[in-house]
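With one protein chain held back, the other chains of the complex are shown just where they sit.
Order of writing sets the chain letters: A and B. Residues in each chain are counted from 1.
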Amino acid sequence: MAERSASVLVIDDDPITLTFLSNLLGDKGYHVLKAVDGSEGLDLARRHRPDLILSDLVMPYHDGFEILGELKRDAILKAIPVIMVSMRDKEQDIVRGFDLGAEDYIVKPFGAHELLARVRRALRAARAGEALPASAQAELAKR
Amino acid sequence: MQGLKLLLTDLVIDFNYFVLFYFLVLNTIYLLLFLVSLREIWYFVRRTFFSDYQQIMQSEMTWPISVLVPAHNEEKTIVQTVRSLQMVNFGEFEVIVVNDGSTDGTLERVVEAFEMRRIDHVYRRSIPTAPVRGTYASLEHPNLLIVDKEKGGKSDALNAGINVSRFPLFCSVDADSIIEDNALLRVVKPFMEHPEETVAVGGIVRIVNGCEVREGRVNKVALPRSGLAVFQVVEYLRAFLTGRVGWSVLRSLLIISGAFGLYRRREVIEIGGYERSTDTEDLELVVRLHEHMRRKRRPYRIVFVPDPVCWTEAPATLKVLQRQRNRWHRGLLQSLWRHKTMLFNPRYGILGLVAMPYFFLFEMLGPFVEVVGYAAVLLSWFLGILNPGFFLLFLAVAILYGVFLSLAAILLEEISFRRYSSWEDLFRLLLFGVLENFGYRQMLALFKVRSFYDFLRGSRKWGKMDRTGFPERKRKEPVIERERARVVEEK
Partner (left out) sequence: MNEKILLIVVGAVGLVVISLTFSILLMKSWRQGRITRQRRKRRAIEPGLLRYLGSREGALERFIPMPVEGSLRAAVVELLLEHTSILKGEAMERITSALEQLGMVREEIGRLRSGSAWRRAAAAERLGLARSPLAVEPLAKRLEDPDEEVRLRAGRALGQIRGTLAVRPLIAALSEPSRWSTMRVAEILSNMGSEAEEELIRSYPDLAPKARVAALDILGRLRRPGSASFIEQRLRDEDPDVRARAAHALGQIGDPTAYRSLLEAMQDPEWPVRAMAAKALGRLRVPDSAPALALRLRDRQWWVRSNSAQALIELGETGTRTLLDVLDSPDIYARHQAVLMLQQTGLVDRYVDQLCRADEEATLARRVVSRIAEMGRVDRLEELSRVHRFESVRETLAGILRKAAPASGARA
């Protein structure tokens, strides 16, 4: 399957979540990149252009919203789907995440298999987007 | 001539006995404080669940906090400070920067960085302050506010911040200090545990020199290279881990560092906010809170949390250090002098009977006794009554005891927070704990004696020393201003 080789960037300042997620994804055959804070995360995203980003919200240096904003301003990086993974379960945070262009928002504590399913779906959706011709994409963007 | 010598000899011998007695009492107090602190820190560290802080953060019942940042000419650090404050772990809080008549770009930097715009603010003028020139808010950061006012000093800026603040608790933060991520959670906990009684809470302040700092956060803790700064690190460890913890247990904490402290707004307004006429507004505020609460016979707590909350830059040169200590000691003298009626006053409990006398006799007069003591040794030698064996042994006891106190503080750090993790740092801490008794201590005593002199000289012309008054308003007051003033007068 093509998704096996997909690369995923995990950004989280909590070492437990970071290790857990990268092991979980690594075991499933994804190529995993790890970052412990916002600025390292942005840096890795720019250099490696992963297929998917899992990002924490509250982190030193750049929080998850700032990362989202940065990525979505970038012409190339904005195509990378971002899934927020956060302790914060307030409605306003979730809404803000989606408004800033997050693909999905997962609240910690999360179910491991549910998270994997959401990762698969996000990657599928991203590939479907790529497959469309440029004109169709522009059309989508307008809507 | 012979008679004079005899008289002098008697005097010197009496003084020597006095010094011996003084030394004994002082060190007994230190030892007791250390033991009290040891117990307290031991319990504190073992009984703190991390989940508690998470709960405080998530609960909607946690009191919201207004963080006040007085800033005078801080254009280099202010944006960074505000940014890192916004990242602090806490539920609901607002950050209020008070630009105290800066002559540099402090105001402009913040306005630019956070896309702020002027608003016509309506606020309660609970405490009179120097005129406010304008208020700025941001659509992007709804919990950030800047108050731009004419220069009135740090106390005045804090008072203006209190006026604008909305929440029941306010936290004063120095514009150049670095706040730990969980600092607010740590200091708000005593307010939640005893909501009726707690009026002020402080925490441990650390020295940032030598640490690796990135974007307003301490990334890696390390001892500074400069010896002068390491001396201060040891000194801070001693002051915070043994001194303040101990006094807090005895319900007589007199100082909450101006670098970081959390207060209940209502009581601070009751006492008229920060006092503008002393050199150390933090000490004065706490002393006045004590006085006020005791006078009103309201049960209250002023608490010290033995947990690191904030990092501050220590003076790197002797000159700056002297200036800082001069100011601190002068502030201490001023506050003690103003509140001398609390001394030995049973109405103030342990505070009046033990803590105040301690500060008077030891913190205030200690350096004096020390310096006169050295002079007396010289004089006895001159008079031929010096018993060298006795003198040397006494000196040895004094120094060893000093070493003991420093090492005890390092021990407390090692059983509790262990922020200095490398072996090298530990060795240097131990080494400087010993070395500080040969020179550094004596130097500080001299600084303090010097400030005593400044205090006496200053007090004579206090009436004229109008640092406290507001700068006169030259600008013509437009009618609009007047209308605003009227609204603002509302209680």
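By definition in this document, contacts are C-beta pairs under 8 Å (C-beta built on N, C-alpha and C of every residue); 3 or more make two chains touch, one makes a residue touch a chain.
Because the structure is predicted, anything quoted here is derived from the model rather than measured.
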Fill in the blank from the handout: Absent chain's touching partners (shown only) are A, B
Handout entry: Contact partner of the left-out chain, one of B:28, B:59, B:219 or B:317
Key = B:59
Handout entry: Sole contact to the chain not displayed, among B:13, B:26 or B:192
Key = B:192
Handout entry: Residue numbers in chain B that touch the chain omitted from display
Key = 46-47, 49, 51, 55-56, 58-62, 117-124, 134-135, 137, 139, 142, 166, 189, 191-195, 387, 389-390, 393-394, 396-397, 400-401, 403-404, 407-408, 410-411, 414-415, 423, 426, 430, 479-480, 482-484, 486-487, 490
Practice task
Quickly run down the residues of chain A that touch the omitted chain.
Solution key: 14, 16-17, 19-20, 23-24, 27, 108-114
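The working rule: only the chains that are shown with their structure count from here on.
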Exercise for the section: Report the residues of chain A in contact with chain B in the complex, numbered from low to high. Expected result: 39, 58, 60-61, 63
Completion exercise
Listed in rising order, the residues of chain B that touch chain A in the complex are 87, 89, 181, 214-215, 217
